[in-house]
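Removed: one protein chain of the complex. Kept in place: all other protein chains.
Order as written gives the chain letters A and B; numbering starts at 1 within each chain.
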Amino acid sequence: MIRIIAAFGLCALSLIPLLWMVATSFKPPAEYVSTSIALWPQDPTLTHYRVLLDGGMWRLGLNSVVVALGTVGLSLLAGLPAAYALARFELPKRFDIVFLGFVLVIKLAPPIALAIPLYQVLRALGLLDTHLGLILANQILALPFAIWMLLGFVRDVPYSFEEAAMLDGAGFLKRLLEIVVPLLMPGLVATAVFVAIMSWNEFLFALLFIQTPSKFTLPAFIATLINEDETLWGRLSAMGLIASLPVLFAVGLVRRGLTREVSVDQH
Amino acid sequence: MIASRRLLPWLLLTPALLIFAGLTLYPLGRTLALSLFATDYGFENATFVGLENFRELWDSRFFRQAVTNTVVFTLVSTVLEVAAGLGLALLLNRAFPGRTLIMTLLLAPFVLSTMVVTAIWRAWFHFDLGFLNNLLRTVGLPGVPWLFDPNLALWSIVLVDVWQTAPFAFLIIFAGLRLIPQDVYEAARVDGAGPWRRFRDMTLPLLAPYLFVAALLRSVDSFKLFDKVYAMTGGGPGQATETVSMFVYRQGFRFFDIGLASAAAVVMIVVAGLLAVVYAASLLKGAGR
Partner (left out) sequence: MRMMGKALGAVLMLAGLSLPAAAQDRLVIAGRDAGFAPALAKMVELYQAKNPNVKIERLELGGGPLYERLAVGAREKTAATDVAMLDDIWAPEFMARGWLTDLDSVGGLPGEFVKSAIDVSKHNGKLYAAPFVGNIAMFAYRKDLLAKHGFERPKTWSDVVKAAQVIQDKEQGVSGLVFRGIKGNPIVTSFLPVLWAHGGDVVTADGKAVLDTPEAEKALTQFLSFKALAPKGVETYNATELRDAIQQGRAAIAVEMWSSWAGTLDGNASKVANQVEVVASPGEVKGPAPMLGAWLLAIPADSPNKARAADFIRFVTSPENQKLIALETGNPPTLAALFNDKDLVAKYRWYPAQLEALNVAQARPRISQWARVETILGDYLQLALIGQMQPKQALTEANAQIARALSR
């Protein structure tokens, strides 16, 4: 019993900051620029949301969606074949180990360490200040992750299924698309969701590589709101909530999958 | 057929190889090369200075401070996050109604954009009107200068980091906890071992690899610390929250001292490489078991 109470208590405690954000987004300025500790708005208002929508906020949301979709698409298109090759073929001279080691270093390397030359690469390609450029830059984070995750999932697909198909004379592409991909679907979806969240929340590259305000992603825009005028908390909270809802929703989806796996493990 | 069979894996690897070559291998090489020059952009008008940039880093009070801060932040936040993750995992290890819901809710801070997290906490840390100080004053305590006391600012950022990422440590440790077979405990209970001894002698050793992985992944991430500092303190007050990432950013994108920035970046990459080796070794060990 104590355990349950403690669990619920801790959970509530860790959620107060989020509750504060939700509540503040509905408060008129006089209520949050104050010394009161009341969480709930007394005189709820939609002004902050209206200001954001009138200011073309939806456009920034769309930017984030485009970049996230592009990042997911490219990382799966490049990551799945790579993971398949690493899982299924003997590569000469332990190239697979070298390759995976390199992928690991990239995965662990601080993005800022690559940002300067990357800037110059994107400029040479004419992709600065474009979403395509940002999608490419995001591959530094997304592709190593996708390869590592998919590698595990591909190894879980029994090779015997493919061998059976091969005896039936199915070509490589047919095998990949009709046998491996369908069996891999849960893994692909999970990878896609994680990469999408990663891209949705990415800040550094968006800050550095996007210049035109109408092309900003949500985190880059939020950073411009966290500035000298410190008391724009209503607008900031509304913005934060809008930017968080899709992610929380996505986690709800994946989480359900994860719990199912955990409960299957137990038996 | 044989030839195509040999070519196939390479064909499959090509897209990933192309992306890595253009977006990481080339930039890595370029960073390495630029770190040996004094330049404000690329190799045009650059002067070769050998290891001068590294010597300058070594002499720089601000770089040393940034390294110290980064290391302290990494160690402290990692330890706290793993401890919190372990606590949560033990707490939620037994099934009870609402557990799934709680686990989902606990994950929420981890998946939020760091910018959103920073926005919330910067408001909470506000000295005059912030939620935390309002709370303290309501119960009659004085307000705390969360972000403007140089001895406290880094710990405030640790607090935010623990709040945001302890759930991640929890996820890993919880997965490990589920894999400990229950009969091990049964045997111990029969031997009359109390809960504390069971935890110390059985759970902890069995959980060690997971604790290690959680700590490693968290420390790698903490080592990169940038977003929170950028938006919360800008590295201040003084140099109290300056990190290596902030240092590289400032040298590169504000002062255009590309040589010096690249040298600092090389230092970061070397550290990341070492951590990668440790991680890889632990993965191989795990696979061999």
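The criterion applied here is as follows: contacts are C-beta pairs under 8 Å (C-beta built on N, C-alpha and C of every residue); 3 or more make two chains touch, one makes a residue touch a chain.
Given the structure is predicted, the values throughout are model-derived calculations rather than measurements.
> Just name the one of B:Gly29, B:Gly98, B:Gly194 or B:Gly234 that touches the chain not displayed here.
Candidates B:Gly29, B:Gly98, B:Gly194 or B:Gly234; residue touching the omitted chain: B:Gly234.
> May I ask which residue of B:Phe96, B:Phe199 or B:Phe255 touches the chain that does not appear here?
B:Phe255
> Which of these touches the unseen chain: A:Ile4, A:Ala23, A:Ile37 or A:Leu69?
A:Leu69
> Would you write out the residues of chain B that touch the absent chain, in ascending order?
Chain B touches the chain not shown through residues 38, 40-41, 61-62, 127, 145, 147-148, 150, 234-240, 250, 253-257.
> Which parts of chain A are in contact with the chain that was left out?
Missing-chain contacts on chain A: residues 63, 66-67, 69-70, 73-74, 76-77, 119, 123, 128-132, 135, 176-177, 181, 208, 211-215, 224, 227-231.
Assume only the chains that are shown with their structure count from here on.
> Residue numbers of chain A touching chain B in their complex, please.
The touching residues are 3-4, 6-8, 10-11, 14-15, 17-18, 20-21, 24, 32-37, 74, 77-79, 81-82, 84-86, 88-89, 91, 99, 101-118, 120-121, 136-137, 139-140, 143, 147, 172, 197, 200-201, 203-204, 208, 218-219, 222-223, 225-226, 230-231, 233, 236-237, 239-240, 243-244, 247-248, 250-252, 255, 259, 262, 265-266.
> Would you tell me which residues of chain B are touching chain A in their complex?
Listed in rising order, the residues of chain B that touch chain A are 8-13, 15-20, 22-24, 26-28, 30-31, 34, 42, 88, 91-92, 94, 96-100, 102-109, 111-116, 118-124, 126, 128-129, 131, 134-135, 137-138, 163, 175, 178-179, 220, 223-224, 226-227, 230-232, 244-245, 248-249, 252-253, 258, 261-262, 265-266, 268-269, 272-273, 275-276, 279-280.
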